[in-house]
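See below for the structure under consideration.
All protein chains but one are shown in place.
Here is chain A:
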Amino acid sequence: MGNCFKSSSNDDISLLRGNDTESNESTIEPPPFVEPPPPYRAQPEPQRRMPIYHPSPGVSRPANQLSEDEQIKIAQRLGLINHLPTGKYDGTNKKAKECVICMNEFLIGEPLRYLPCMHIYHKECIDDWLMRSFTCPSCMEPVDAALLTTYQTN
């Protein structure tokens, strides 16, 4: 859960355990009769183990079921996303107070990502979207076109 709520203070143990966060502490020990996992565990857990990618909008597939072309496209996309600047919310930006993807207010210290069109999102929220569509959710500007423009002007 909480795509946008993971603080940067994660210790090594949390990495080993996967994706458990504050509210599902009690579920670490599996119950004796295993029911289908509660909905909040269904999504994030398998994603950690076997990343799920979206080779085209609306299509979701685990990493081991992608064609070679799709893998190349996804690798290129990951590379482009990594070129986009990141930072941590420090409360000084009075304009951007909320991430329009999760609709939560930015909290001090949360990782952010800045798009070339100057729109700002939680890093986890926007990275998830950019892997599906390389456009800004707010202005629909194609991010790669805007990236090229910034290279040319520099």
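Observations on the model:
We take it that a contact is a pair of C-beta atoms (placed from the backbone, for glycine too) under 8 Å apart; a residue touches a chain by one contact, two chains touch by 3 or more; residues count from 1.
Going forward, contacts and distances are computed from a predicted model.
The chain not displayed here is annotated in its UniProt record as "N-terminal E2 ubiquitin-conjugating enzyme", chosen from "N-terminal E2 ubiquitin-conjugating enzyme", "AP complex subunit sigma", "Large ribosomal subunit protein uL14m" or "Cyclin-H1-1".
Among the residues A:L66, A:I101 or A:L147, only A:I101 touches the chain that is left out of the figure. In the full complex, the hidden chain is touched by chain A at residues 1-4, 23, 39-40, 42-43, 57-58, 60, 100-104, 125, 128-129, 132-133, 135, 137-138, 140.
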